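Missing here: one protein chain of the complex. Every other protein chain is in place.
And now, chain A:
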């Protein structure tokens, strides 16, 4: 039918086009963010823009490899790929290289490889494999625990290497579990816990307790069922309070000062002007600079390589995690809104394709892909615009970096391959 015509070789070209646009536009912005005056040699391997070009070239090789492997291969070897990924994470403790306090890289010559990036698609494969098993039933506690273990294992290893941002990404699999049958109550509980945590930090325990009590008892009396015990809401309230207390405790005693400050800035907890001033030079510095850069872009943007804040390198790490601020300054509302639209379209397209899959493995994998992209995109762009606390993770396809680009490329193209295979099965 029409779809058949659009699908030369069976690939979803719309997804591929968005991918190419994002990577290409990302490269343009990396040039802006990393050039020093003028670019004389685009292949200057000492500069990020030069390296990124090589990364992009290698990505083409990876795409060809990924697409030429039999689709069945991924399902069949999912477990092995997962085990290899876990081993490579473990290996970091022995052979890893410290960069900025995080032990997340393997050094190969002048190149570095970050296995945590690759662990994402390995985990996605493993989760897809496990859930698509006929015997798995996500409504049972036993299987819930098992599938949780699949994601907690790499997440824990990454956390131990001091990369809290990447750890957070593994939470995205909750969307997959929910789609595949996890009870609604988990989502409600998850959502409630987040709200409770924010309330506890922002307004303190007493206010949180009052608000929680009001809601819990309100719901109880409003939706009262016959012979429901009053004990139930009391129990829920106690658990909530214990959790809120735990959050406070965690915030005060476990989080490192810079992490505390990031949250404090986000929730505007700090009232002492002197301390705020100090934060502006430390934790908030990046955020302020990046917001200013985005704001300076205006509607039309200042144009390619014309951003004064980008040229002046006002935003630290602008070519990696803060690349979106370059888009904001040089391409304005027009450019940055387009990037947001592209990402949104990409994720929606993947969700749509996933739902079309006949094999549950493909569907779960696609859902995992969409969830990972969504969490990355939301956290990164939200952080750069000051909507959520600072968490250092890259913007997929866009940020500078070989491991990230390659891992996301493989992640995406495995799905494109799986999706193309659906036709063949017909």
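Everything below uses one rule, namely that contacts are C-beta pairs under 8 Å (C-beta built on N, C-alpha and C of every residue); 3 or more make two chains touch, one makes a residue touch a chain; residues count from 1.
By our rule, contacts and distances are computed from a predicted model.
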{"item": "Chain not present in the shown complex, as UniProt names it (candidates \"FtsX-like permease family protein\", \"Rhodocoxin\", \"Acetolactate synthase\" or \"Penicillin-binding protein 2\")", "value": "\"Penicillin-binding protein 2\""}
{"item": "Touch with the omitted chain, as defined above, among A:24, A:107 or A:298", "value": "A:298"}
{"item": "Among A:41, A:100, A:162 or A:344, residue touching the chain not depicted", "value": "A:344"}
{"item": "Contact footprint on chain A, counting only the chain that is left out", "value": "37, 175, 178-179, 181, 187, 289, 291-292, 294-299, 302, 306, 308-309, 311-316, 328, 332-333, 336-337, 340-341, 343-344, 347-348, 351, 355, 367, 370-371, 374, 377-378, 381-382, 385, 387"}
